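Note that one protein chain of the assembly has been removed; the remaining protein chains are unaltered in position.
Showing chain A:
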């Protein structure tokens, strides 16, 4: 296979990984909560997109903002009602809580939607440049993933709520002295995390089949991307996502796709030893 094809596959995959990980990274960095629900949020976004498309025929790109907003509302409410009650507890407590919530969501989805893999088929064809092939739906998915990533970056950097989220992350008490209602910012942040997950799921459903069996896989990817790239920043998730995508693509070609995931986890372990803040994480910033 052509080296360009391998790199292209890696970049497309990497952009999707970045989109998967970004909400997870934000929640982990700001709330210090390891959100076990993240994989299920992604699949829920994928299923909502699939069924809305299947029954109404509305083009999935138009559905994406609505699915994302629905997930924002779900995330906000979950944080407001449950996680905020224990958000200052040690990380194991919040991890157990989100794990429990994930069991509920996961099983509800399996009951309502069944675990049948489902995919939005757009039949957009394939672009080819010499020996290099690129299905247009994947190109579209990558573009959407990058646009969403850029949007989140702009919101975090340039908006009032973005400043408040960073302030809460850096110093909760000083943020309170600025008049920021910390628990409300937590709810909004968790909502944004779910929103990004839902949007990632909607994109995934246009590119690959989604099924509830994949929630753990997505959660694992988000975890690896965060550790590789560095926690809590948009550029960190982007770099981590692209790195993992490229590594899996190269490893999949050279030593076989069955080993690609192992290589990703090995890289994560290696980085934990030599550079625990991630590729572009800043010390004290994690």
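As a working rule, a contact is a pair of C-beta atoms (placed from the backbone, for glycine too) under 8 Å apart; a residue touches a chain by one contact, two chains touch by 3 or more; residues count from 1.
As a convention for this text, contacts and distances are computed from a predicted model.
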{"item": "Undisplayed chain, where the name is taken from the UniProt record, one of \"Phosphonate C-P lyase system protein PhnH\", \"Phenylalanine--tRNA ligase alpha subunit\", \"ABC transporter ATP-binding protein\" or \"RNA polymerase sigma factor, sigma-70 family\"", "value": "\"ABC transporter ATP-binding protein\""}
{"item": "Hidden partner chain, touching residue among A:122, A:139, A:155 or A:180", "value": "A:180"}
{"item": "Option touching the unshown chain, where A:3, A:170 or A:269 are the choices", "value": "A:170"}
{"item": "Touching residues (missing chain, whole complex) on chain A", "value": "160, 163-164, 166-167, 170-171, 173-181, 282, 284-285"}
